[in-house]
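On to chain A.
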Amino acid sequence: MYLILLPILFPILAGFCLLAYRKDPGRKLLTITTGICLVITGALVVVALMGTKQGLTLFHLTKKLPIYFNIDKISVIFSLLTVIVFLCAGFFSFVYMKHEQKEKRYYGYYLMAFGVLNALCFAGNLITFYLFFELLTLSSFPLVLHTGSKEAVMAGLKYLFYSLCGAYASLFGIYFLYHNCETLTFTAGGVLQISPASREGSFFLLIAFVMILGFGVKAGMFPMHAWLPTAHPAAPAPASAVLSAVIVKAGVLALIRVIYFIFGTGFLQGSWVQTAWLTLTLVTIFMGSMLAYREPVLKKRLAYSTVSQLYYILFGLAVMNEEAFTGSLLHVLAHGFIKSTLFLTAGAIIYTTGKTRVDELRGIGKKMPFTMWCYTIVSLGLIGIPPTGGFVSKWYLAMGGLTGDIGIFRYLGAAVLLVSALLTAGYLLPLTIQGFFPGADYDDTACRKQEPARLMTIPILCLTILSVLVGLFPNIITNYLTDFVSTLL
Partner candidate 1 sequence: MGPNLFVNYGEAVAAILFCIGFTNLLLQTNLIKKIIGLNIMDSAIYLFLAEKGYIAGRAAPIVTNGVTSAEAYINPIPSGLVLTGIVVSVSVSALMLSLTIRLYVRYHTLNLDEIAAQLKKEGK
Partner candidate 2 sequence: MDFICNFPFFSILLSLFSGTICSILPGKAAKIVNRVVIITVGILSGILLVYLLDSGESFVYWMGHFPAPWGNEIRAGVLEAGMALFFCIIMYLSMAGGAHKLFDEVEESKHNLYYILINLLLSSLLALVYTNDMFTAYVFVEINTISACGLIMIRQVGRTIEAAVRYMIMSLLGSGLLLFGLCIMYDLTGHLLMSNIKESVSLLIQNGEYQIPLIVSIALMCVGLCIKSALFPFHAWLPDAYGYSTVSSAAILSSLVSKGYIFLLIKIIYRVIGFDIFNSTRIIDVLFVFGLMGMIFGSLSAIKEGDIRRMIAFSSVAQIGYIYMGFGMGTQAGMVASVFHILSHAATKSLLFIAAIGLTEVSGGSRKFIDLTGAGYRNKWAGVAFTAGSLSMVGVPLFSGFISKLLFAQAAVQVEGKMLAALIVLGISTVLNAIYFMKTVIRIYTAAGDTPYPCITFKDMKVHAVVLILFVILNVLLGVSSQPIVNMIEQGLAMFA
Partner candidate 3 sequence: MSKKKSTENYQKTFAFHFFSWLHGEKDPYLGNVEMQPQKEYETDPEMVLRHEKEHDAIMDKVYDTQHNVQLRLFHSLYEITSILFCLFLMALLLVTISYLPATGVAEKPVNNEVAARYIENGLEETGAINIVAGMILDYRAFDTLGESHVLFVATITVLILLRLDKNKKGEINPLTKDMNPNDRIYEPKNDAILRLVASFLVPIIIIFGIYIILNGHLGPGGGFSGGAVIGAGLILYLNAFGFEKTERFFTEKTYKWICFFSLSFYCLAKSYSFFTGANHLHSIIPNGTPGAILSGGLILPLNIAVGLVVACTMYAFYAMFRKGGF
Partner candidate 4 sequence: MTAFQMILMGLLVICAISVSFSRNLLNSILIYMSFSLVMSLLWICLESPDLAITEAAVGAGITSVLFFVTLKKIHAINIAEKAEEKKSPQHEALQNGGKNE
């Protein structure tokens, strides 16, 4: 029963020990220890997922607020994603971090963030979730300001304040829910027993909206997305990979938990909150793509892309029907794998060439063909060309949108998805094209192969393969989810 605590406590303690350890252990020992810790944690997560049958109440904060862990299918999907991305990015960083200072600190917080994310996936009620949501912000923000340059510190602060403000907005909602709900345990179908038509109900719609906005900050929702494009370029590449593949997904997870497990779709369906939320998501998708299209710095471009892609997921959540929800979860996986690959390739490019702007990277495909091939494959996936992961998820999303009971958004959603897919192609493919076809004036002879170290390429390869696999065999996941999703709605 206490098995569920292992993957949470082990990495946190390991990270803490690493931070508290006074002496410098030497690079080799450090990486080996961290690697072992990462692998053990991964194994522990799997063990916990297999071995846990029931929830665990650790202790009570107050009478109605236990710290409670439980595992359901959503937890499984998110924790698997977390494990894979964290392992791959971790191994990638063993090489990448060579040219950064203070590695010990980085790995320490990395492990802690890992543990906190596991806890977030396993959290069984809103207050536990909130606790680890705050801790996630605190443990991940040292990763952002790791380099310690002025931009990095400012970016870190920006991240911190956006996240904290968001969290407090949602805490505001939790106060009310705490008072009006019997329990805050995540229950499929929601725990709020109020009709949206009543006077209290209309107030709770407002609360729901505030909470969506609050948690949406972490997921980069449009008016509050500004921290993403500053935080990502400032952070080291593997950190941005986990940031955009997993940590922002914590915001998505939060919204899933709040909407589907606390308020219940019945409460929000057809209300003004849904409309507003849909509008916001569509605006964000479009804005994100446009901003990414105009952005010259590669990592920043990828960050804007994250903003836009996340809103595919949130669009699926906002539609509130089975197809769209399945599509969202698929897209969580697909985008997780793809975006981490993209950031890792960007990291590899920066690591070998030191260049950050897209227009400086002409002919990069000649120098680093393997990396660029992986980049191209996952780019295609993100654009949504079959048979990659992105295609299936977007298909589900579009289907969900078209069949959903959401009025005008039915068509608007599909249209925005299409336009945004085009824009995605527009901002991702130029690098491929310029990279492989630098043009006639490019001096082929001057370049030599500069593939990065094995420890960098293998994680990239793994993630690429996984992203393709998601596209090839989506049925495994959809079948796994079918029953569960129907209980939610």
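One rule holds for everything that comes next: contacts are C-beta pairs under 8 Å (C-beta built on N, C-alpha and C of every residue); 3 or more make two chains touch, one makes a residue touch a chain; residues count from 1.
The candidate set was assembled so that all candidates are chains of the complex that A comes from, given by their letters.
Worth saying up front: this structure is predicted, and the values here are computed from it rather than measured.
Undergrad: Counting any copy, say which of 1, 2, 3 or 4 touches chain A in this complex.
TA: For chain A, the touching partner among the candidates is 2.
Undergrad: Sort out for me which residues of chain A touch candidate 2 in the complex.
TA: Against candidate 2, chain A makes touches at 20, 59-63, 65, 102, 127, 130-131, 134-135, 138, 145, 148, 153, 156-157, 160-161, 164-165, 168-169, 171-172, 175-176, 178-179.
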